[in-house]
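One protein chain is absent from this view; the other protein chains keep their places.
Should a chain be cited, it is by its letter among A, B and C, assigned in written order, with residues numbered from 1 in that chain.
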Amino acid sequence: MTDLEQFRQETRAWLEENCPRSMRTPVLSAEDQCWGGRNFKFQSEDQRLWLERMAERGWTAPDWPTEYGGGGLSKEQVKVLREEMDRINARPPLHSFGIWMIGPAILKFGSEKLKQQHLPPIVRGEIRWCQGYSEPGAGSDLAGLQTKAVDQGDHFIVNGQKIWTSYADKADWMFCLVRTNPDVKKQLGISLVLFDMETPGVTTRPIKLISGSSPFCETFLEDVRVEKDQVVGEVDQGWTIAKYLLTHERAMIGGFGRTAAGEKTLSEQAVECLGLEDGRLADDMFRAELARWDIDAKAFELTNERVTDEAKSGQGVGAASAMLKYYGTELNKRRQEMIVAMNGFDGLVFEGEQWDQGAVPRSMLRSKGNSIEGGTSEIQLNVIARNILGLV
Amino acid sequence: MTDLEQFRQETRAWLEENCPRSMRTPVLSAEDQCWGGRNFKFQSEDQRLWLERMAERGWTAPDWPTEYGGGGLSKEQVKVLREEMDRINARPPLHSFGIWMIGPAILKFGSEKLKQQHLPPIVRGEIRWCQGYSEPGAGSDLAGLQTKAVDQGDHFIVNGQKIWTSYADKADWMFCLVRTNPDVKKQLGISLVLFDMETPGVTTRPIKLISGSSPFCETFLEDVRVEKDQVVGEVDQGWTIAKYLLTHERAMIGGFGRTAAGEKTLSEQAVECLGLEDGRLADDMFRAELARWDIDAKAFELTNERVTDEAKSGQGVGAASAMLKYYGTELNKRRQEMIVAMNGFDGLVFEGEQWDQGAVPRSMLRSKGNSIEGGTSEIQLNVIARNILGLV
Amino acid sequence: MTGLVLTEEQQMLKDAAKRFLQERAPVAELRRLRDERDETGFSRDTWAEMVDMGLAGTLIPEDFGGTGFGHVGMGQVFEEAGRNLSASPLLSTAVLGAAAVNLAGNAEQKQALLGAIAEGSLVTALAADEAPRHDPLKVETRAEAEGDGYVVNGRKQFVVDGHVADKLIVSARTSGGSSDSEGISLLLVDREADGVDVERTIMMDNRNAAVVTFDNARAEGLLGEEGKGYAVLERVLDAGNAQLAAELLGIAQESFDRTVKYLQERKQFGVTIGSFQGLQHRAAHLFSEIELVKSVVIRALQALDEDADDTPALVSLAKAKASEVAELATNEGVQMHGGMGMTDEFDIGLFLKRARPVQQLFGDYRYHASRYARLNGY
Partner (left out) sequence: MTGLVLTEEQQMLKDAAKRFLQERAPVAELRRLRDERDETGFSRDTWAEMVDMGLAGTLIPEDFGGTGFGHVGMGQVFEEAGRNLSASPLLSTAVLGAAAVNLAGNAEQKQALLGAIAEGSLVTALAADEAPRHDPLKVETRAEAEGDGYVVNGRKQFVVDGHVADKLIVSARTSGGSSDSEGISLLLVDREADGVDVERTIMMDNRNAAVVTFDNARAEGLLGEEGKGYAVLERVLDAGNAQLAAELLGIAQESFDRTVKYLQERKQFGVTIGSFQGLQHRAAHLFSEIELVKSVVIRALQALDEDADDTPALVSLAKAKASEVAELATNEGVQMHGGMGMTDEFDIGLFLKRARPVQQLFGDYRYHASRYARLNGY
């Protein structure tokens, strides 16, 4: 037996024993997601247990080094772990911007002190992070940011305002882009700093979206003190790290269009809503539209696979992430519009138990933001045109 | 009886008596069109007769003043004449860039001499005109034209090259944009001049298109002498007239998507090619696509009507012509692609009697030029964005 | 055929409606109704003023107390209502109710009901749909003759203004099977009658709709002939769809105007975002599409006024094209407003949220494209 086979067997056995039954059902609502952090209220004892057990082995961040609390697994082992979790429909033990975004950045660019301070609590789900990038009035012009950090010797004093900070009202720490040097070209002079959301001068206010939910906040920073050792990488060199993080985010959002495990495919939903006649969807206009979407979605799914396979085999990924972000989010918007339409009246009701509190239309409305957040579709198209096609 | 009613009765009677039977059948090929000019070969005696009879009354240019050979009809009378001709499916007696383009420009901007010299032969179909606007390498940047006209006192000497001159190899005279002043901003310093194609120094060469036909030419101008009295309007002020003519041209090309009288509609063709099942087009993918086109085409046809009606009722047309040109040509391209596809194999054969010498695919290929000639679709969108929407 | 332009009178009506709705029923008023969770869903005061202006009687002949302005006139009001997201029972009562009674009512019903509609004392609602997606033929609600009346059993949904209507106009089967056109009858049912249960549903546009259940509910009487209701219903739906198309035109146009304004003002990378050709071309395309919608809407309204043979095809053309373009315009509106477009604070999202139910009600793009194809023989 190969080492990898043995790892698979052990992992399977461990998961069988340690993953609670209730954690093997599909994630259907926001409450089913475990985000951790100081103020998190576990939905159930099982949810808490599942996080603790996974975190203990470092499997919430399986590819991070063990010295910082990670699992220390190889790429192949990570893949096996994911496959074995999928096999039993295990829920992710932890949703975390720490693991997805700032953790990898600290690992790649951060000082030893920052690694030791921040990575273990992320793995254990003790600290929840949020991202302070966008600013009011800046929109896609991220590099034009105005939040100022003034050098005070051993610390900075930060003043400014951030917007679109996901769950800032629930987060414990923020990773935040600030301008540390106003006298150089705008991409220079930016630093990435970390601070506790309980630091005096930090206040936050949720933004209500058209979908009715408030996943984003405005955050106001007034004379916030940030220690100098909380700068990731070099002072004034934060833009490189920001771009690295954006690429991560894009790849994440680009996956939105995919059907989650356990969820019905769009064509299954269509058959349920519209019925079949002689084996064909009863509504021929919908059939044509659905086939078009289905073909694009399957082609997109295969493209995600291909890009991953090419990266593995050492072929450059290039700026594929911009393409995946652009196409994936546009696909998801089309999908959501079709779901609303195929549900007819039921897809338009916004409240009421019987209509799942308007989950269908709210989800459609929320999807409109996919092509705006994390770099608009227009920005992705610009990136492709300039960086890949050389059109300037 | 109103005057207009009486006019209708008289017109009806006259047409009944004077329009030959063979001129009451649909125009199916290029040979069925009468373009006139010095070298035109009439397809039949009826074709010649029909032109002569109509020209005698000035009804080839029914709204032009009688003093220049026109019909002198009011707008209402012109409409009645058109309706009565449509009623019996009468063919247009004359296709003519003289009537459609340079004639109206001379009427509006030209000297009395030019009117008397050029308009009557246009009405009678004796002189065929072509348009010298575009130049190699200029493309959409029409105002950047390089053809030079050097002032020699009573005449100009013109040197340069024109491209995309429709039927220049068959035309008798050219209306041509030339640069008379190289020292001013590029839209200034342009003049519109007229000259005989038999003038020494004028040579012309057909350009073969992807469709296999050669409706356009390159025209070379070497030391061509143009009399000063052949300038339309003021010297250096030709750009205004050029824009006026472009608007005319756009409106003309925008109409391309419409189904000609006697031609089968797209849905009739589809039913013939694909068949019906339970009253629905047998191919459901095609049905969805066809319905979408059909809706757009009918909406476009109504928009043409509405724009005309609004102009009549004194509401400004605005830059509607850019919109009509853009939308109409894009519609026609979609239509042509569908015709090719619904004909399958038969729509792809390029030669052979049985396949009408490839009329279907050639027509599709030719349609690709609709959104390029007379100002590209991109230029039309720019015009709309800037002039109507104020986006700059 | 009249030209595709408004008469002077129609233009005056449009201007009056515009002024009135901008002042009395602007977007802010919809927000107020929503945020206060108003139980009626529209302002009764504003409705009373609209009645005073004669708007409720626009489709009602002068003999019965209306103005007889007709469908083109009414369309101008709907277009302006679309621009302002104005809530009122204009559709349920002054269009659907008035059209149904006018087309099928007997002399007595016309006298009683049309007058009441025109003077604002009666609110009606049309209870036609049973399936989630519009399908007026799919009628399983049954009405059985009993004594001199009918007893109704069944369930209807997407009943606009159902929870505030005085009378419901109900399509029910008096004979025939589920998708037969023969055997459908229209009945008048008092909303407060025994056995009528009305559940108001809060839609994504915060406008009124209801699910109505009939459990041995007694109908007041037939509207039109027994079993011959479908032909009437189709014409009533055509009248409704033409007005919905006009409303969608208003929604699309207003979304577009606000977006163009935003493009002109909003700066990024040191220039207005309207200077980016990528956005310019999309805006110019959308402009062209809206021009097309203007044409199909006025033509459909004129066809109704002329009672033209091709009215059904022209109405489907209008509803289909208007739905498609309103969807595009509201989506582009949100996208071009960027992050701000996603917030409840900005109005642009409200246009999107109003457009979708209007698109769906009585058939969306797909439904009417298919109907248009069928009416054109394929």
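As a working rule, contacts are C-beta pairs under 8 Å (C-beta built on N, C-alpha and C of every residue); 3 or more make two chains touch, one makes a residue touch a chain.
All values derive from a computational prediction rather than experimental measurement.
Colleague: Relative to the complete complex, which of the depicted chains are touched by the chain excluded from display?
Modeller: When the entire complex is considered, the left-out chain reaches A, B, C.
Colleague: Of A:I88, A:V184 or A:A299, which residue touches the hidden chain?
Modeller: Candidates A:I88, A:V184 or A:A299; residue touching the omitted chain: A:A299.
Colleague: Touch as defined at the start, partner being the missing chain; which of B:E84, B:D169, B:D283 or B:E301 qualifies?
Modeller: Candidates B:E84, B:D169, B:D283 or B:E301; residue touching the omitted chain: B:D283.
Colleague: Looking at the whole complex, which of B:G98, B:G160, B:G189 or B:G358 touches the chain that is not displayed?
Modeller: Of the listed residues, the one touching the omitted chain is B:G358.
Colleague: Per the definition of touch given earlier, which of B:V27, B:C176 or B:L274 contacts the omitted chain?
Modeller: Reading the full complex, the residue touching the unseen chain is B:L274.
Colleague: Even though one chain is hidden, which residues of subunit B still touch it in the full complex?
Modeller: 134, 138-141, 144, 163-164, 207-210, 212, 273-274, 283-286, 289, 333, 337, 340-352, 355, 358, 361, 365, 368-369, 371-373, 376-378, 381
Colleague: Taking the full complex into account, what residues of subunit C touch the chain not shown?
Modeller: Residues in contact with the chain left out: 276-278, 280-281.
Colleague: Mind pulling the subunit A residues that touch the left-out chain?
Modeller: Counting over the whole complex, subunit A touches the hidden chain at residues 267, 270-271, 276, 279-281, 287-288, 290-292, 294-296, 298-300, 302-303, 305-306, 309-310, 312-313, 315, 320, 323, 326-327, 378, 380-382, 384-386, 388-392.
The criterion applied here is as follows: only the chains that are shown with their structure count from here on.
Colleague: Using mean CA coordinates as chain centres, what's the subunit A-subunit B distance in Å?
Modeller: Taking the mean C-alpha position of each chain, the two centres sit 56 Å apart.
Colleague: Taking each chain's centre as the mean of its CA atoms, how far is subunit B from subunit C in angstrom?
Modeller: 43
Colleague: Using CA atom averages as chain centres, what separation in Å is found between subunit A and subunit C?
Modeller: That pair's centroid distance is 41 Å.
Colleague: Which parts of subunit B, given as residue numbers and ranges, touch two or more other chains?
Modeller: Counting only residues that touch two or more other chains, subunit B contributes 280, 287-288, 291.
Colleague: Mark out which residues of subunit C touch at least two other chains, giving numbers and ranges.
Modeller: Subunit C, residues with two or more chain partners: 279, 369-370.
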